[in-house]
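A single protein chain has been removed from this complex, and every other one stays in its place.
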């Protein structure tokens, strides 16, 4: 029997397609999303700007300089100076560190809580499910903003040192953030439970923690990555609201939100927009980049959504 | 034989977009349906049967594919060259279609009556009242009683078989001359299947419609077809009158299909299956697309596409076996 080379060629091509791993395919699809890549690029830029930026700045963080107060943007101070003579651009970088830290920290906490409780609720069902979901219901009944405000007020009353407020804010944000995530994870777990491969682990007699860690968790990781990414944006926005109203991170620690607070002074608001517009734009760019990235990741990870 | 073709498809090429480029779902397909004739389009799922029907209807979703070439002549007019609005006015009126899944093919939030009458009102200048009258007659005609009750109920209240009858009622509501049925019985219970087929056959006779029936079920084909077209990987590989084709199949694939069909009096130890799988349409090289699975595969089969060859009166086959037979 002759075996013409064409058949071999076409076969090996097909094999190659099969071989590329699941995550490899995700990466390939992701790389096709130009707009998500733009988001990723911007985000990297903002991270570098905040983390490494200050090292290139000739001005110190709290570089108070009474001779150079309230200067408009110039070649020396690209974004001008504030009422204490601090360089706004440098302050923007340091504020970025805080805002990004809060965003990422809150995300890590709420993903951890949300995933853990969601898996437990979905896997064990019954009483655990009832308790977890009831608490989630209650937290979701209260709109997040008033809830955050109350917690922030309590924090202020307890006179939490300013440098620690940042961590409390993270915790607060994760407290309002986890219920939504837990719900998502729970419903995913519930539907996975019914699938054959998880039922097969029952038949194999695997221990609970092995089933949960080795079989269930990997299947919800994509969901966690997408929701986690998107939740960073939400956390940064919430932090900025709290800090703008003086209830989140408070000066002297700078955050983008509390920098906009300058707009509360009538003269700064009208005559010195360089004090409060740049942090607002920084928030906008960061959040939009995160959302574009998260959206691209969602499309890349979930092939059913590919054509949307 | 003097009857004019009601539908004539010439060299139809329909392509779908995929990550790996364009895929020829319907590859150079030509066929014709005469007045009063029932033509069956047979093949495995994914062979381009439905894509052919959707191309005729002009319903290929523009975000997923397009008709790239060919002619679709309906009573002499090329549907592909028609303005969208003109095509729309013919669709549902002169030619209509019923689908595989009756459960999901009707709008869940509109009543059955609304869905029957709206196409009547759209195509024929009837008042709401007259349309309702026609609708009730149609419900009766497709063999469901309790017309008034059905008229005001919602799809989820009816069974799959009843819904398919409703779909048929909608399709024939404006007296089409061609009915395209895409796997109309596949989603239904076996007992219901026979009823639906009977209904379709009777309606076709009574109303002198032509029918293009798409199916993978050879039992259905034997039951209703006048003429059979076998498709494989987007191409027609064999076509002929139903008796001739069943008696005297030429293409190894057609033979395989017929052999794979269990026959009650001839139980065998093992059911026959065609080895291998349908090729991935993206990877296709110029060759006979069935060659990889064919037990008679020759070297020419893997390098060159076989042309369509007339074997007997209106029995054609595309296979190198017969090409050589002739040339020898």
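Going by the order they are written in, the chains are A and B; count residues from 1 in each one.
Following the convention adopted for this analysis, a residue touches a chain if its C-beta (ideal position, glycine included) is under 8 Å from a C-beta of that chain, and two chains touch if they have at least 3 such contacts.
The working rule: contacts and distances are computed from a predicted model.
Colleague: UniProt names the one chain left off this complex as which of "Fe-S cluster assembly protein SufD", "Biopolymer transport protein ExbD/TolR", "Cell division protein FtsL" or "ABC transporter permease"?
Modeller: In UniProt, the chain excluded from the picture bears the name "ABC transporter permease".
Colleague: In the intact complex, which of the depicted chains does the undisplayed chain touch?
Modeller: A, B
Colleague: Out of B:26, B:40 or B:57, point to the residue that touches the absent chain in the complete complex.
Modeller: B:57
Colleague: Please identify which residue in B:29, B:47, B:67 or B:90 touches the non-displayed chain.
Modeller: The missing chain is touched by B:90.
Colleague: Pick out the residues on chain A that sit against the missing chain.
Modeller: Residues of chain A in touch with the missing chain: 134-135, 137-139, 141-147, 149-151, 153-154, 157-158, 233, 237, 240-241, 244-245, 247, 257, 260, 263, 269-270, 273, 276-277, 280, 283-285, 287-288, 291-292, 295, 308.
Colleague: Go through chain B and note every residue touching the omitted chain.
Modeller: Chain B touches the missing chain through residues 57, 59, 61, 63, 88-93, 96-97, 99, 101, 104-110, 118-119, 122-123, 154, 156-157, 167, 170.
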